[in-house]
Structures are given as C-alpha cells and as structure tokens.
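A quick write-up on the structure given underneath.
Yeah, one chain of the complex is gone here, protein chain that is, but the others are all in their spots.
Coming up: chain A.
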C-alpha cells in the first residue's frame, strides 16, 4: 500500500500538539456535560404532524373552534352492574371536577353527564321540552326514580355510546386540551404599551398525563368498585415518555455487551476503554449541542444518542484495528496511531459524512419530529468525526503495548488468514457469478415484497405502545363499549354565512354524511343536519314521517336554533359545520377508504353543481354556434372549479359567481366584451337567489385527520427521500473512489438490502410511519460504511495491478476483522431496543438490526462478487 500522504499533515496538525488537543477536548466535554444536565424531554403534539399538509392547515385553522385532535377521554367503569348508583355518580362528578382542574384543559369543552351543555329534547303536546340530562331535582328525589329519569334522558339526549357506554356500565368525561394556554400562575405583566402581556405557556403533556394517572389511582383507591380508563394523545405521550426512560436500561445492556466484545476483539483493557470513552464523549457533545441550540429530546429521538454510540464504537474498532495492525508491523504506538489516523481519516470521514447526509435528507420530510431526529443524528455523527477519528488515535498514542501483546496480534492476524482466503473465493468467478445471481434474485424478491409495504399504523390503539400496554387496553375498552373513540376524523363543511339555514347546503352535508356512514370501517357519524332531522320530527309531534331535513327554509333554522356551538357541530356564524366520522380503527386502508370517499364525493358534487349551471346557461345561448358554446362552456367550467376552491371567510363572503366569472373572462382573449356581458346577464338570470355557493368540504381534523395527513406526508416523502439518500451516497462514493464501477459495487448491495428491509416490514406488519421512515434512510446512510471501508482499501490494491480476489484478500487482512466486528457492535447496540416497551422503538430496533447485519453481509459477499465481474480484464 502506498505511503499515506496525509501522515505528515496529521502529525504536524494533531499529534505534535497532542496534549493541547486532548486538553481542548476535555474542556469542551466539560462544558457540554453542563448543557446535558439541562436536557429536557420535549414532546409536543404539533411536532408529530405535517403542519404544511393541506389537511393540517384546516386543522390549525379550526383547532380552537372545534377542538383539534387533542382530546382526552376519562372513562369510569362500574365493575359490577350499571352506572346508576350514588357511588358511581359521586366518583364521576369528582373525576369531572379533577379533569376541569388540569392546567391546559379547555374547560368550556369538557363534556360529561354533568355538563350543562349536555341536554335532551323531546316532543310533547305543548311543543318541545328539554333540560339537562341530570335533572336539577336529582339530589332531592327518590334515587331509583331519579336514576330511571337519567337513564331515559341519556337516551333522549343521544349521548349513549358517546358519554355513556352502550351497555350503561361506564360513563366518560371528554376533555379538549389547548396546545398552549394563558398561564394562570403567572403574575400579570404589562408590555411596553401598558397592555396586559399574554402569558402563553405550552401545555406540558407529560405533566397532564401524570395528573390523569394520579386521578386514576385516587379514584380507584377511593371507589373500589370503579375502574378508570384513560386515553388520548396527552396520556399516550405520558406513557411513551415513561417508557422511553427504560431506554437507559437497554443502553446499559448494550454497553456491557459491546465492552465485552471490544475486549474480546482487542485483548486489551486500554483499547477497550478508549473507544467506549470517545464514543461516550460524542454522545455528551451531541446532547450538549442539542440543548445549547434550544432543542429538547423527544421520546422518539431518544434512541439516536445510543445509535451514535454504536456508530462511534464501530468506527473506534476500525481505529483500534488500524493501530494494532501497524503495531504488529513493528511500529511504535505513537507512529502507529499517526498512520492509523491518516489512513482512516478519509474513508472514515467519508463514511461518517455519508451518514450525516443520509440523516440530513430526512429534512425533506415536513414533519418536525423527523426533522429534529435528523438534526439530532446529524450533529451526533458530525461530532464522531472529531471524537473517534481524531481524539481516539490521540488517546491511543499515549498507550504502550507489551511485546507479548504485539506478538499475539501478529499471531491472530495470521490465524485469520485462512478465513479470509475462503472469503476471497467470492471475489473470483464462478463463485462471484453465483453470488451476483443470488443478489439479483434477492433484489427482485425484495422489490416484489416491498410493493406490499403498508403506510401508516397497522394495528388498533396507539402504535407507539405495545398492543398489551395499559394504554392500548384502555383504548380497546373505550372502542368496545362506546360508539366513539379517539379514531375520529372530522371533515369541515365550509359554506356561506348562515349556511345552515339553506336547505340545499344542509342536504349536501347530509348526503355527504350518509355516503361516509356507508364506508367500510366507519362506526358512526355525526353532523348538524342529523340534529335538524331529529328536531323536525319532534316539532311535528314526534311523527317519524317528519323526521327529515325540512325543505321549508322558514322551518329549517328553527330546528337547529337550540344547538349550541359547544356541541362542536357548528361555528357561531353557522358557516362551518364539521361532519364527525368515528372509525373502528385507524389502519391505513380504513383511513384511505374514508379519505377516498370524501374526495370522490367532492368531485361528484362539484360536477353536479357545475352541470346545473352549465345546463341552465347553455340552454339560453340559442343564437350561438356550437364552437362558441364550447368555448364559453369550457371557460365557465374551469372558472367554476377555481371558484369552488375560493375560501369562505367569516367577514367577507366570496364574490358572487357572476362577478367572479365576469372579472376572469374579461382577461381572456377568445371571448368578446359583449359575450361577457351576456354571460353575466344569463348567470344572474339563471342562478338561484342564493347564488352558486357550493359547500367546500375540507379535510380534516380529529386524530385520524392528523393520521391521514401524516400517512400522506410519509408516503409522499418516501421516494424523494430514498432518491436523495442514494444520490448523496453515490456522489460521495464517486468523489472518494473516482470510479463508476467502484460506486456500483458499493451502492448496489445497499439497494438490495433496502428492498429486503421493506419486505421485512411487510412481513412483520410494520407500517411505514414517522418512526420507521427515518430508519430506512439511517440504514442506508450507515450501511454504506462497510462498503466504503472495504472498497477504499480494495481499490488501492486493484489499481496497483492485483487481481480482484487478491485485492479482496489483502483488504480482508487489513480490515476484515474490523468490518465483521463493526456489524456486530452496531447490531448489538440497536438490537436491545427490540425488547422496549414502546412499539416504535422495538420496530426501529428490528429494522436497524436487520439493516446493519445484512448490509455487512452485502459488503462482504456481494460487493467483491460485483467487483470481480466488473473489473475483469
């Protein structure tokens, strides 16, 4: 191997002033350690969602008015019998008070049997009667009678299945959480203008979760006959961050196993401690920088420091290997360290750089939690370049090896040559051809399998948590006993001002709701027209034949006059009406079916509305010839499509269609001014008095609305992300090897492994989610390391004129141990996650372990085989 030209540089820059550098590293580490002590767990709901997605714009716009996806449900269950006991109602009232008292809870949106807004209505000879579900005289009257009345009121109020379980054994409190709220504890401060400054504080979900958990233990302790079930995003995050703490335990196990392995590999305590030390320093720096930048760490990216540690150790092993090899050749430790550092700084740097770039491609995904993960990981890997490629050899240079040790290294290297000889066969035909064929077959199988990979969460309950976690058991309880759950998607029907007083608007919303109610996987639906029908039936003495949407626009407003905005079924201007769709689960297929149904309804509806106008208008253009008619019709058609996308806003209604069309047509060249005037007149004449005001259905709020957006964002990001990762890896290989063939040898095995990883996801029913999407990028970014380490050596031997199999044999002698070992340390570092209580950590653990191990196999077998075929002369 040619003498490394970097040696003098590395020597003069680092090793001649090694005391200074080590001191500097120590100081920085101390500072970073201080920052790490300030590290906080940072979980927010918004971070998990693709805020720029179309659906999420709707979500953000309406979350205060209709409540976003951020609800918690506290369900009390009577273990024996029904809820109608004094004991149960006492507990329910206490729980209701407690929930209202939690900071961050929107008190006006808390609903339970005790809420004044939860009312019933019924018909009598005098007209409509109504009242709170729990009658005011509840306290005084005979309890049996009172409970009978409450039971009846529950049914009349239509809250069975929503606030009371279908079998009357459970009742719930439903509360909405603010994402930020006015801090009641803050002292009133005035801003420069003398106005009271708002003291908005972020809702601390973990704290909310702990308060809810306290509520559970308190109630269950006080009322032994009652069990409490709590679900909702805040509770889930609380459970996740509690579970995330266990990661420390997995880390310790991984640390121990890794230490043992490194000792077994290096046969030296010093050489075991040093890479573990520098890798730990990297983690401290990473977390310190993160804190200094103002980030916290959230339950998802909490795994990244451990990943960084594993990567660090794997690169450290390469360094130890290099030093040992050089010492074995008879060099002094100091010179051996310089040589190893100079020899590894380029391939190691390239490998770590490609990791960094692999992580940075995750920035393309417009979900903050993934971006933060990308930042966290990129910082960590960048830091590794300093700690494990510079600090580590500097520290090693201080050590001394006995002659015995040097001899044992030489002996071991010799003993491994037999193995390397066998492996070198794979770099020679015909074996190479066989391996490549197997590679192609696996690639095709992987491609076929990856086609069935599902997007989104494939299982019921919270996907972050295991199926048998308390949270998911509570989720199952609520979905089994109630007609609702957290799996709700709300589509917002935006209309003109006072939209709910127009029959055609309400009818459209009603038709829309009916279409969705019939979609497979939909459990129940709720919207304002449904209430209107019930009330209209009641207004007509309860005659079911009148249970319909009143066409009479004098009656219609009367049927909904009593519906309050707190029901979440309309806004104060009655121009926005959500259609709530409760789903049986949140599997991606279910969500896709619902979203697909919404989109097809929108398309059909718009087509119908346009056709009405076009028919009316074109019928009155009798004097025009067909070509003119076609021109005008196509203009009108596209203008109406644009018009239907205009937003309805509270204060300024849309312009009328005729004004809009006139304005737009005036700009077009193929329609004369007279024709424009005529079209305007025709529209005015033909349009109904209410005008052309189609309902604008907007996806979506509710927990499933968020999931729909996330699934779409994740699915949309997948291909570009892969393209960028591969582009980055390819470019780096091209630059560092200056060889197209070499790049192919390194990158192709990665592709095969990526495809196999996706097949594994299909097979293990792991969906492509916010948690698993980054794994594929990480797997490629880190997986390329082996290839780079192997090929960077191999290419030197090949260029020196050796055959591919000889070159491979020599490379293995140099680095074979280290590569195998790197794969093992990386895999062990992440495989302990598989036992995590958190499902997404387990999923990430499985995926990464697989990718690290199989990428290693790819680099050992497929890479030299490809080289053998590509470099034949």
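Here is the rule we use: a residue touches a chain if its C-beta (ideal position, glycine included) is under 8 Å from a C-beta of that chain, and two chains touch if they have at least 3 such contacts; residues count from 1.
As a working rule, contacts and distances are computed from a predicted model.
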- Note on the structure: Matching the hidden chain's UniProt record against "YCF48-related protein", "NADH-quinone oxidoreductase subunit J", "Cell division ATP-binding protein FtsE" or "Peptidase M16" returns "YCF48-related protein"
- Item | Per the touch definition above, residue among A:93, A:119, A:160 or A:593 touching the missing chain | A:160
- Message: Considering the complete complex, identify which of A:37, A:108, A:407 or A:543 is in touch with the unshown chain.
- Response: A:543
- Of A:149, A:412 or A:612, which one is in contact with the hidden chain? A:612
- Item | Sole residue of A:257, A:555 or A:716 that reaches the chain not shown, by the stated touch rule | A:555
- Query: Of the listed residues A:225, A:504 or A:566, which contacts the missing chain in the full complex?
  - Reply: A:504
- Spell out, residue by residue, where the missing chain touches chain A. 123, 125, 152, 155-156, 160, 503-504, 507, 511, 514-515, 517-518, 520, 539-545, 547-548, 550-555, 612, 616, 686-689
